[in-house]
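Mind looking over this structure? Questions follow.
Of the protein chains in this complex, one is absent; all others appear in place.
After this line comes chain A, so read on.
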Amino acid sequence: MTITLHDYSLSGSCYKVRLMLGFLGLDYDRRQVDFYPGRQHKRPEFLAINPLGQLPVLEDDGLVLRDAQAILCHLANRYDGGGTWLPRDPARFGPVMMWLMFAGGELMAASSARLHDVMSYDLDIDAARRSARAAFRVLDDHLTHREIDGATWIVGDHPTIADLACFPYVALSGDGGIGHEEYPAIRNWLREFRKLPGFHAMSGIPEYV
């Protein structure tokens, strides 16, 4: 039984899945999709596995899953026996889901800004940066209160898929013209995330801490 990831190296969303697979120590096949400039994710063969025409897609034991957040839930549910990445107790499950949706929702404005700057996407860059900054502020405000409690992670006392899903586009935001100057709590959280055992970098995110 093999896991197959339809992947693009420079995609922050694919990076979410690669990070999770790495943290869980899972082997997988990487199918490189020529996202830019090839736009292979809009071709019929790819639309057959994801009609939304988006990366990432994960195939696992007959399942074909799209959406990074859904894939993180699947991997944690199936392979993380200890339940640390996806806690099931009521005090943490809801908050983890809430921040996971935030990662796939509001925070994706930072991805749009990056697609504009790096891959020449035609979109309203000012609006994208404004929305991304508003989302960063929500996260920084939350993490500021976590720091007062001496806590590091978005929910609970160890990293969860909420941290993992929020990490890539916040870390990569400089590529979209959004610096980290105004988000001190975010900076500290990013640094701690990069120190996690099993963490690996991607282009635009330094390995060193």
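In the analysis below, contacts are C-beta pairs under 8 Å (C-beta built on N, C-alpha and C of every residue); 3 or more make two chains touch, one makes a residue touch a chain; residues count from 1.
As a working rule, contacts and distances are computed from a predicted model.
Participant: Can you pick, from "Rieske (2Fe-2S) protein", "Indolepyruvate oxidoreductase subunit IorA", "ABC transporter ATP-binding protein" or "Xanthine dehydrogenase small subunit", the UniProt protein name of the chain not displayed?
Facilitator: "Rieske (2Fe-2S) protein"
Participant: Specify the residue from the set A:H145, A:H158 or A:H200 that touches the hidden chain.
Facilitator: A:H145
Participant: Tell me where the left-out chain touches chain A, residue by residue.
Facilitator: 141, 144-145, 147-149, 179-182, 184-185, 187-188, 191, 206, 208-209
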